[in-house]
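Missing here is one protein chain; the remaining ones are kept as they sit in the complex.
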Amino acid sequence: MVTGQDQRGRPAVSQDRQSLEQQQSQPQQFASDNYAGICPEAWAAMAEANEGSAVAYGDDDWTHRASDAFRALFQTNCEVFFAFNGTAANSLALASLCQSYHSVICAASAHVETDECGAPEFFSNGSKLLVATTDGGKLTPDAVLALATGRSDIHYPKPRAVTITQPTETGQVYTLDEIAALSATCRDLGLRLHMDGARFANACAALGCSPAEMTWKVGVDVLCFGGTKNGMAVGEAILFFDRALALDFDYRCKQAGQLASKMRFLSAPWVGVLESGAWLRNAAHGNACARRLAAAIADVSGIEPMFPVEANAVFLRAPEAVLQGLRENGWRFYTFIGGGARFMFAWDADLARVDQLAADIRAIAA
Amino acid sequence: MVTGQDQRGRPAVSQDRQSLEQQQSQPQQFASDNYAGICPEAWAAMAEANEGSAVAYGDDDWTHRASDAFRALFQTNCEVFFAFNGTAANSLALASLCQSYHSVICAASAHVETDECGAPEFFSNGSKLLVATTDGGKLTPDAVLALATGRSDIHYPKPRAVTITQPTETGQVYTLDEIAALSATCRDLGLRLHMDGARFANACAALGCSPAEMTWKVGVDVLCFGGTKNGMAVGEAILFFDRALALDFDYRCKQAGQLASKMRFLSAPWVGVLESGAWLRNAAHGNACARRLAAAIADVSGIEPMFPVEANAVFLRAPEAVLQGLRENGWRFYTFIGGGARFMFAWDADLARVDQLAADIRAIAA
Amino acid sequence: MVTGQDQRGRPAVSQDRQSLEQQQSQPQQFASDNYAGICPEAWAAMAEANEGSAVAYGDDDWTHRASDAFRALFQTNCEVFFAFNGTAANSLALASLCQSYHSVICAASAHVETDECGAPEFFSNGSKLLVATTDGGKLTPDAVLALATGRSDIHYPKPRAVTITQPTETGQVYTLDEIAALSATCRDLGLRLHMDGARFANACAALGCSPAEMTWKVGVDVLCFGGTKNGMAVGEAILFFDRALALDFDYRCKQAGQLASKMRFLSAPWVGVLESGAWLRNAAHGNACARRLAAAIADVSGIEPMFPVEANAVFLRAPEAVLQGLRENGWRFYTFIGGGARFMFAWDADLARVDQLAADIRAIAA
Partner (left out) sequence: MVTGQDQRGRPAVSQDRQSLEQQQSQPQQFASDNYAGICPEAWAAMAEANEGSAVAYGDDDWTHRASDAFRALFQTNCEVFFAFNGTAANSLALASLCQSYHSVICAASAHVETDECGAPEFFSNGSKLLVATTDGGKLTPDAVLALATGRSDIHYPKPRAVTITQPTETGQVYTLDEIAALSATCRDLGLRLHMDGARFANACAALGCSPAEMTWKVGVDVLCFGGTKNGMAVGEAILFFDRALALDFDYRCKQAGQLASKMRFLSAPWVGVLESGAWLRNAAHGNACARRLAAAIADVSGIEPMFPVEANAVFLRAPEAVLQGLRENGWRFYTFIGGGARFMFAWDADLARVDQLAADIRAIAA
């Protein structure tokens, strides 16, 4: 039986997710950081933007103000565009760097490869993703070099771009030196560097560096800055630090169904989180909750983190009996990455609830 | 100079729009019905949806409830999907009816042909739009027949679908008989019938018929129901009355960057406007304002409506001096359709402001 | 019933073509100039190329030699690529000039618009064709200007290229001045000029000018030079006079299934027709046959040419009774353009057979 996005009984959902998605939303769960709602600062800006009428398609005051807020935050006169979600933002950005017969180098765990249903190939009309498997899951200059130079005949798509996820899907953060080394390799090879920043703010909070230091100052050409996971209802920002790359990008967004008519409602929340500093506070809170959980169970035998806890995610390797026990206690989490349990903390994570989770893990593991 | 969607000095904007888009939003303007904000019912639902956390990607209670609200309103167990905007909704729906080597028949004034920057061709990877020019701008069975049978060799894309805009871009409404006649022709020719309902509610209000009567009961296969112009921040609904056509449509939406992670914020507003009846009230108000303006200036010599006023739009043919006078009085309107002045009324149109417009037209024309 | 390209009873063929395509090939017909076979010079080159083995994918001596023959013929160091047919050559060339959100200006009768089944939109992933209807069917600077400047907002695909068919589908030839005027307009508007030269040789023969004079010397950026209609089995050449436009075009051809493994068999025929001068002789013969027919029936009352006879085509307007009489005499011709009878003459047209046709027309018309 075919059903809609509300997925009543849709067979095309793994049992893991099926069972997960069908439960009620209360009490608070940490299965994903997009279970969270809209943060107060974003909400207040939307409320204010809703007073009176405004010009459509992005030539309103809110959109100008949000764009300028990005330029101020990044200390550069970058091009700023707004898209509805991360899949579109990443795909549009990569499509602007490639032709269909080009290829994009990414890590095996990259969201563009594993969780966007072929969107990058669709938006680019065929640009191939060249996947690197590395220790720790981060791309390295050597991995890029190997993929970029392994083939150079016309029977194989020509590499034109590299994309890194900051932080990675498993919560590791590229250091500034690592990014600088990658961008140097890209320049040597004539490749452009794109950063998938669905959780960009969490990376900034983790490294304690400025957005500028993590992007154009270390050679990033294009950034997709995630707003949804940062506390907004919907919306990502695409920043071109090399303005020439943004030529006609507004037409690209329009044709691809990513130009909002009432743009102010996509841009105002950015004004709310950027001007208030909430973008960073929200991320820092999520990171702190992840560290808090990791610390609280560090000494629990039989339970160990699968990956270093550097941002807002904790992946736990635990006996199936423990995972089952947690489920029976009402806890929800994804287990389709590495067989462990993924917990992700958003801007609204309740510390008491985090502590409850830690306590349950300890009790069940005992 | 290249600039972002905030379009600071973007040259690729006609002067007409340039001057239009750069003015302030106050006092209320009627240049477009998407200058309006979010209606109270939609806003209240978003506020309620923002309490606590919810499952992502559409398996939350709000999305189930919104989908059921559509099924109840349309009195049928249709498939329901949510997309971010009308360009994407129309393009995805048409792409699901066609292969790249097929074609879609539409009116010359159809939004898919004139204002979506090639989106239908992009999403379908090349499906061609076959354009019919008709008196009054509505598609007719004869026009469909002529385009569908004019060529039948493999050197020309094979027609597979027909799309009608209800109401049309210039504000005319297809009668139920006209739609039934078109769908009969479509069935005879093996074509599917799609309805672009960016202002579907205005058509329902105009005809005083039920959504079911205007769609599946007269042979419409797929409807794109506009939420943005009806009073929401963002979002359209795609309804498949022939459920078989919706096979894997959720994958299509995901790949095309149209699956919202925090889906509740796309679906809750629908609950707000559908369950409260605001969807119809909002539309009726816009229609009434259009009729009010038309009636108020009916006897003004030198000013005449370019098209019958059947929905929420009034297109006025007036001497350039009058148009200039209106501009000098601070009025904004589009003039790129037929050289007249377009005024469109949304859910929030202020009657006093409408009357002021009528008075100014009368005074300036005198 | 579904059938293959051999089209046994395929319903998707117009009756006109159906009856046409199903008859035997003898005696010689003039319905299309691709009813002709391979000319001796092309055949001899293929035979010679077939001796021994050769390197694949275009790095063989024949391909080098054919490329150099083009450079010599066009008196410039242009980039040369080989594609299998005209639909692919035109579509690949236009795709290299556009992004998906751009548009291409062409005449209403252009082959890319009327007879390539949406190929330009497919190869470019959505670039829209903007169609101009002009007297005589040729594009004009005014028509290009009107289409290029009529819209300049992001809701409409941005014009990036102009394509002209030389000669046109109805057999008219752009003069050098006309092409120069168009290219000047293109330069003013920032547009690239592409020439669809499916019958390029016929145009050269008609104007008595050099290939260089008809292309880069008057501002053509890219030319698709037709080999099939000129006397080859298969194959078109794509010439980039602005070499920068050819960047990575070999990858584009490969990805689009247009790179021949045994390239020598696509390139050798070009050596055969270019070095021997057959390319021009073949075209001149076809043109002469068209003029011969037109002259022979010039005084026949009730029969008149629908278009000026400038290349190898004659379109006759005649009473249906006359057309039927011709069919009964065994003559085949297309009638789907303007309701007249199209006769096209290839390199192998038999003068006696041409005279027979003229005599039959005269007799039947009497």
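We just call them A, B and C in the order they show up, numbering each chain from 1.
Here, a contact is a pair of C-beta atoms (placed from the backbone, for glycine too) under 8 Å apart; a residue touches a chain by one contact, two chains touch by 3 or more.
Quantities reported herein were computed from a predicted structural model and do not represent experimental measurements.
Asks: For the chain that's not shown, point to the residue among C:Glu41, C:Asp60 or C:Asp153 touching it.
Replies: Only one listed residue reaches the unshown chain, and that is C:Asp60.
Asks: Would you indicate which residue among C:Phe74, C:Tyr101 or C:Phe122 is in contact with the undisplayed chain?
Replies: From the options C:Phe74, C:Tyr101 or C:Phe122, the contact with the absent chain belongs to C:Phe122.
Asks: Which of A:Ser53, A:Asn85 or A:Ser100 touches the chain that is not shown?
Replies: With A:Ser53, A:Asn85 or A:Ser100 as choices, the missing chain is touched by A:Ser100.
Asks: Out of A:Arg65, A:Lys128 or A:Lys262, which touches the unshown chain?
Replies: Reading the full complex, the residue touching the unseen chain is A:Lys128.
Asks: Using the touch rule from the top, list residues of subunit C that touch the missing partner.
Replies: Touching the missing chain: residues 2-8, 10, 12-13, 20-26, 28-29, 32, 34-38, 43, 46, 49-61, 63-64, 66-67, 79-89, 91-92, 116-119, 122-123, 125, 228-229, 233-234, 243-244, 246-251, 253-263, 265-267, 346, 348.
Asks: List the residues of subunit B that touch the chain left out of this view.
Replies: Considering the whole complex, subunit B reaches the absent chain at 57, 99-102, 125-126, 154-155, 157-158, 248, 250-252, 254-255, 259.
Asks: Hey, which subunit A residues sit against the chain that's not shown?
Replies: 11-14, 17, 100-101, 103, 114-119, 121-122, 125-128, 151-158, 336
In this text, only the chains that are shown with their structure count from here on.
Asks: Taking all residue numbers at the subunit A to subunit C contact, is the shared part over half or under half, that is, same or different?
Replies: Mostly same residues: over half of the interface numbers shared.
Asks: Return the chain whose centre of C-alpha atoms lies at maximal distance from the corresponding centre of subunit B.
Replies: C
Asks: Starting from the mean Cα coordinates of subunit B and subunit C, work out the distance between those two points in Å.
Replies: 41
Asks: In whole angstrom, how far does the Cα centroid of subunit A sit from the Cα centroid of subunit B?
Replies: Between these chains, centre-to-centre, one finds 32 Å.
Asks: What are the residues of subunit C that contact at least two other chains?
Replies: If we look for residues of subunit C contacting two or more partner chains, we find 100-101, 125-126, 154-155, 157-158.
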